[in-house]
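Of the protein chains in this complex, one is absent; all others appear in place.
Naming follows writing order (A, B and C), and every chain is counted from residue 1.
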Amino acid sequence: MIFEKPTPIRDGFGKALLELGEKNPRVVVLTADLSEAIRVHWFAEKYPKRFFQMGIAESDMMGTAAGLAVAGKIPFVTTFAAFATSLAHTPVRVSVAYNQANVKIATSHGGVCVGGDGATHQSIEDIALMRVLPGMTIVVPCDANEAYKATLVAAEYPGPLYLRLGRVATPIFTNGNTSFQIGKAQVLEQGTDLAIIACGAMVGVALEASNRLRQKGIHARVINMHTIKPIDQLAVVKAARECGAIVTIEEHSIIGGLGSAVTELVSEKCPVPVERVGVRDVFGESGEPDEILSKYGLTAQNLVGACRRVLNRLGRGRDV
Amino acid sequence: MIFEKPTPIRDGFGKALLELGEKNPRVVVLTADLSEAIRVHWFAEKYPKRFFQMGIAESDMMGTAAGLAVAGKIPFVTTFAAFATSLAHTPVRVSVAYNQANVKIATSHGGVCVGGDGATHQSIEDIALMRVLPGMTIVVPCDANEAYKATLVAAEYPGPLYLRLGRVATPIFTNGNTSFQIGKAQVLEQGTDLAIIACGAMVGVALEASNRLRQKGIHARVINMHTIKPIDQLAVVKAARECGAIVTIEEHSIIGGLGSAVTELVSEKCPVPVERVGVRDVFGESGEPDEILSKYGLTAQNLVGACRRVLNRLGRGRDV
Amino acid sequence: MQTTGTQGIDIDHIKDMATQIRRDVIRMIVGVGSGHPGGALGAAEIFAVLYGGVLRVNPLNLKDPHRDRFVLSNGHICAAFYSALSLAGFLPREELNTFRRLDSRLQGHPARVKLPDLVETSSGPLGQGFSVANGIALALKLDGSRGRVLCLVGDGEMQEGQVWEAIMTAAQHKLGNLTLIISYNGLQIDGEVRKVKDLMPLKAKFESFGWECAEADGHDVVSLQRAFMASPMVDPTGQEKPRAVIAYTVMGKGVPFMENKAMWHGSCPTPTQAEEALLAIGKAKGFEDYPVLSNRTMSKKKGGRK
Partner (left out) sequence: MQTTGTQGIDIDHIKDMATQIRRDVIRMIVGVGSGHPGGALGAAEIFAVLYGGVLRVNPLNLKDPHRDRFVLSNGHICAAFYSALSLAGFLPREELNTFRRLDSRLQGHPARVKLPDLVETSSGPLGQGFSVANGIALALKLDGSRGRVLCLVGDGEMQEGQVWEAIMTAAQHKLGNLTLIISYNGLQIDGEVRKVKDLMPLKAKFESFGWECAEADGHDVVSLQRAFMASPMVDPTGQEKPRAVIAYTVMGKGVPFMENKAMWHGSCPTPTQAEEALLAIGKAKGFEDYPVLSNRTMSKKKGGRK
């Protein structure tokens, strides 16, 4: 177990990077004037020759990373989610994804828990922007331990990969020592009344909602879908078949992210009622993370509400 | 009727723009070294003062358009789909969408019918990239007449709007004189055996597939979903209820576009089997448009196949 | 010592306004517990000069087609912007209490949807605002407006490629009605601009892009005022050139322990440090601190206005 107390998810990344510096000489790190925010300052200090400060020029940074990859390095390119996935979208598309360059894009500030900086810095689009690119793998760890493991695995995983790391301190749900496999979802709680599929910091919210539901006799299956692409088809289809209803929750727009991936899949394999909990297609705003989560409907209470709605649609919602 | 013979969809846009130049002095046009490709050279010639050549600098062009809008103009900003929606994604997000600036983004080269230029110029992501932005309206006309009408309507429609215009000559399906309403889908053929929902140049493919199905006694409802956002919820839910199965087809990735919008909606309102026909999460390539459509599975035959699959899933596919 | 500026403006009053902006910036940031003091303190004189007389804007005539437009491209320093707006009568003073809080109009980065008459364009992601300023300048020319556009960027911000696209656009379209102000404090988040990604010689760069470029002491209100008010130069063909003013500033200016320290780009002082800062800044003659609204009045950290 690496982390036990609530820790920013990005810290798991920074720590793993430091180990990779030691273990794998091909690993290099780039940042665009945000070393500390994305926790690459530890690596920078220890491995200055393999650390590239690129200034406030995210598009060029992404292209440079592609060049380093083409020449055999394993670059981790780091900045805020909005700047990697929206501002640098074309270099990601052309120089990383289309080239199948071995670039790992790691970001903080995905989602709304950004604090006072407000809408422009809250990326509720990054997963959608990356998911539409062919060949892009997308990993959203739910705690610092998972971020740590995912980072180590990412370095070995061939090809473009997007790693979304939360900014605020998040409780620890996963064990630092168990294995982590890209594309293989983790069932955190068993149940067949309905399935809750969550990613990132929303996994904690899912567990809390599941607890509340359990008190009312509803047994939800809770799935930590840390890999959004390629999504674990088996886990989703199994959940649809066995539970008959799904609720997704993500700190992202309800358009284009985890929720969409799930509805695409069940519509194709096993149509069941799905409710998507996420930011409802509006921009965020300044505020304390907990205030924003409430205002934008990302709390356990909201999730319980969505579970009730989906069960109602099946005629089994009476008791919630 | 404006156009009768097969015409590039972009020509309908260029023609409407010319009329807007006369009718509405607030309309201005920007391009990034692609005047003729996106058919704004007619406007440029007639209204040079309201035409801004921005050079090969799409991000700056998008921000400049936002400034013109903030100051009261109605800018049509034009380039290829990939350069407007991917390269200039952040200015679209921040300066257009978040500002709710009255900017109309009009592009050619959305989809794979681009010809020899290949993958980098074939935008199979643009709809997904725009759909995730709050407040963005997305219109994909199916022929030059619809493009003509949509352009005139867009100029009056308040707020950010994305208009995707095909490059190659496309048969005419819609009447130039009937009214066009953003957000209101058009049922081109009645039927209740299943529904085909199409947009852009794929509407023609849908009609052809529907013909073939009809010969086998299968009556498909064919819906021209020219507005992807806000999608016509009523039309989709009605199709799900009355037909029980849906096939979508679009010249776009099966991720994030029309197909996703439909699966999101039916999963929430009326889960039914859906098959999505589109580019199957791979990059495009050089070739003749018809060769590419075949290779990437966007023909009437492919669509009939998808219809058969979806009917099979309902146990009603025997006859197709 | 000079006390009236080039336009007969009261120089001492502007200096006091800068002092008040500094006080406001510290109080706003410590009040909410986050924000970007360094760049905001360094731009106090720039904002005082702009809203103390240079900008032809009027709180009673927000829609005047001939008004000047101001675009803050380096949105993170908006504490100083909001303070200046409130001191110039565009915002209630007490609204500064809502800075960066839920439901506030004073977002952590300026948001046009929240303040449509005062914020020309939302900023935050660096490099975005300047292009919008160009667009406004183009529209003003088209409409024959006498209004000018003044746009402020940070030095680190100039590492963004879009800034250079916009530099080329302003030159190509002969935007003589546009002035770009660079707050050149030599620092950005990760340290010295010189070491992160050097911009010098910046004046030579602007000139090679067809701009006129002046340099000014960013803390000398007379120097700034002169630079901001100068009429545009014309090129050999008789067409006006856009003008850049490199305003040399000091990050954290006015608060000795913050001066020239990159860590104060975006760190919030402790209450004790804030006390010390306010003491160092001193009092502003003719201005008053905005009144603190208790948390109760603001109903749990929420802004009073929508």
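Quick notes
Basically, a contact is a pair of C-beta atoms (placed from the backbone, for glycine too) under 8 Å apart; a residue touches a chain by one contact, two chains touch by 3 or more.
In this text, all values refer to a predicted model and were calculated from it rather than measured experimentally.
Taking every chain of the complex into account, the omitted one touches A, B, C. When the full complex is taken into account, the listed residue touching the unshown chain is B:Leu87, out of B:Leu17, B:Leu87, B:Val168 or B:Ile182.
From the options A:Ala65, A:Leu163, A:Val203 or A:Ala245, the residue with contact to the chain not on display is A:Ala65. Touching the missing chain, out of C:Glu95, C:Glu120, C:Glu160 or C:Asp190, is residue C:Glu160. Residue B:Asp117 is the one among B:Glu19, B:Asp117, B:Glu189 or B:Glu208 that touches the chain not shown.
Touching the chain that is not shown, out of A:Leu20, A:Ala81, A:Val94 or A:Ile197: A:Val94 (per the contact rule at the top). One chain is missing from the display, and on chain A it is touched by residues 28, 49-50, 52, 54-55, 57, 59-73, 75, 90-91, 94-95, 98-100.
In the full complex, chain B makes contact with the omitted chain through residues 31, 33-37, 53-57, 59-60, 82-83, 87, 115-121, 283, 285-288, 291-292, 295. Touching residues on chain C toward the chain that is not drawn are 159-165, 168-169, 171-172, 197-199, 201, 204-205, 207-210.
Going forward, only the chains that are shown with their structure count from here on.
Each chain's centre was taken as the mean of its CA atoms, and the one lying most distant from chain B is C.
If you average the Cα atoms of chain A and of chain B, the two centres end up 30 Å apart.
For this pair, chain A with chain C, the centres built from the Cα atoms lie 36 Å apart.
The multi-chain contact residues of chain B, meaning those touching 2 or more other chains, are 90, 94, 98.
Multi-chain contact residues of chain C (touching two or more other chains) are listed as 111, 113, 122-125, 161.
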